[in-house]
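Below you'll find the structure, written out as structure tokens, and then a few comments.
What you see is the complex with one protein chain gone and the rest in place.
And then subunit A:
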Amino acid sequence: MFWSKKWHQSLAVALSTTLVLSACSSGSGGNESKPSAGASESTNVDSSSKAPTEKKVIVVDPGGDFTDYAPTTSMEKSDANPHPYNEIRVLADEWEKLHPEAKIEILSPTKSKDRKVAVAQLAAGTAADIIYQIGTFKDEDYPKGWVLPFDKYLDMPNPYAEGNAKWKDLYNESWLNRSGDGQVYYIPIDAVPIGIIYNKELFAKAGIDKPPVTYTEFFDAQQKLKGIGIASYMPIYRWSDITLETAVFANKIKEWDVLTPNGIVDQEEFVRAYKKGLYQVDSPENREYYKLKKEKADGYPNGWNSIDAYKAFVTGKVAMIEAVGIHMRNVQDDKERKFEYGTMPFPILLQEESAYGGANTIRGTAGYATAWQLTNSAAKKGTADLAADFLMYLTTPKNNARLVNNLQAAIPAANGAEAVEMFKPMYDQFQQDYKDGYLTWGAFYAAVLGGSEYGQAYEKLSVDYLLGSISLDKLLVELEKSMKKSVDGIVQQHKYDESKW
């Protein structure tokens, strides 16, 4: 019954009709622009131009280090939407008027921040043309051709920045980290204000007159807070560790920073130092570093690994937390906070306090945070040049300030851009330290330089050490094993020319 002659005939007619209709349809691809958009754009196009051609679509995934730059769904401020934001769309519209041949599509919510998603998209060549990723990943991605170098664009003038001779002049050269092949694979968008937020009332209760400046004063403050039964400090990430490690190894940086002397030890320089025995995991400096880390951790609350540091601070359970711009903004706006707060930079290590003290990291900002990359998708679609041009537009001092300041979470990266009032003291501190020759943020940080395998081991083992699960000797032995494996892997991956060392 199901396969009767009538059924066969009906099926044949239906299939044939479908085939004919399919052949008659336009069968347009994904990139074809809407006819109405093309028609309206043609009024801006030179009258001598040909019929409107297909617009090049530049897809932007505007993630950020601490806050994304994606437009919010509404511009109405509310408890659920405390920071309405649309500036990137406004800037994109302005740029599109100057470039009628292109269209900017901004993804919201952002996706590439999630490394799992980014890897899948980059491997498939379907990532947005411009994406954000945490800086450490660029050294894994560029050898695979997933991200494009900016060097040729950085040497061009930025046509949107008045008087600019080279785009790279808008940035602190030493802060533009070069990858293993010597190229720059990102453009900075913002710089992160960084330091410590402290509870003024708890400080007063503990008898602390002024914010501590040196490590001695800091440990003293911790003891006073412990005396009144308050947890003194909590980390959110490991920013304070970075400043401490740089301070302890400051005297060695010049000895290692030889291949690309710029005040920062890059990965090849670090590998060279390790291979030549100039850097050793079990060294007096590293022992001093972990000793100071442990002393600082004595002020952490019990079980700190599972505590939300921010929440603990705003509810008055912890006196100090390390913080970056977004935490400072959130503390300012947080209705749960019932106390006065202040901000201060990380303490510095003096020569009197440690055999390795005397030189410290710039305070006030941790350098460039959000940085956007051009991907293999842009190369595949032929939109790389246009995407770079759009980034040039976004990064003039004036536009960079518009892009960043509306969110009140960071400082614009471009030199000459104004910061918001809340961050001006941090920015001023940074400028003073920069003049005084303080070391660049992250001038040396082994957990990153040692490669991902070492970084993993460091993350786990250093916490085990701070919590008392393993001794310092055991920590250094295990870290050395990981470092050796990790460095061998880096050398194999990058195929360094050791004769240059």
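Note that contacts are C-beta pairs under 8 Å (C-beta built on N, C-alpha and C of every residue); 3 or more make two chains touch, one makes a residue touch a chain; residues count from 1.
Throughout what follows, contacts and distances are computed from a predicted model.
**Q** Choose one: "Zinc-dependent alcohol dehydrogenase", "Uroporphyrinogen decarboxylase (URO-D) domain-containing protein", "Phosphate-binding protein" or "Raffinose/stachyose/melibiose transport system permease protein". The correct choice is the protein name in UniProt for the chain not shown.
**A** From the choices "Zinc-dependent alcohol dehydrogenase", "Uroporphyrinogen decarboxylase (URO-D) domain-containing protein", "Phosphate-binding protein" or "Raffinose/stachyose/melibiose transport system permease protein", the unshown chain carries the UniProt name "Raffinose/stachyose/melibiose transport system permease protein".
**Q** From the listed residues A:Glu101, A:Asp169, A:Asp334 or A:Asp464, report the one that touches the chain absent from this view.
**A** Touches the omitted chain: A:Asp464.
**Q** Would you indicate which residue among A:Tyr69, A:Tyr289, A:Trp304 or A:Tyr427 is in contact with the undisplayed chain?
**A** Only one listed residue reaches the unshown chain, and that is A:Trp304.
**Q** Given that one chain is not shown, which residue among A:Lys144, A:Lys166, A:Lys210 or A:Lys254 touches it?
**A** Per the contact definition at the top, the residue touching the missing chain is A:Lys144.
**Q** Kindly note down the residues of subunit A that lie in touch with the hidden chain.
**A** Residues of subunit A in touch with the missing chain: 2, 115-116, 119-120, 122-123, 140, 144, 146, 231, 301-308, 311-312, 315, 317-318, 452-453, 456-457, 460-461, 463-464, 467, 469, 478, 481.
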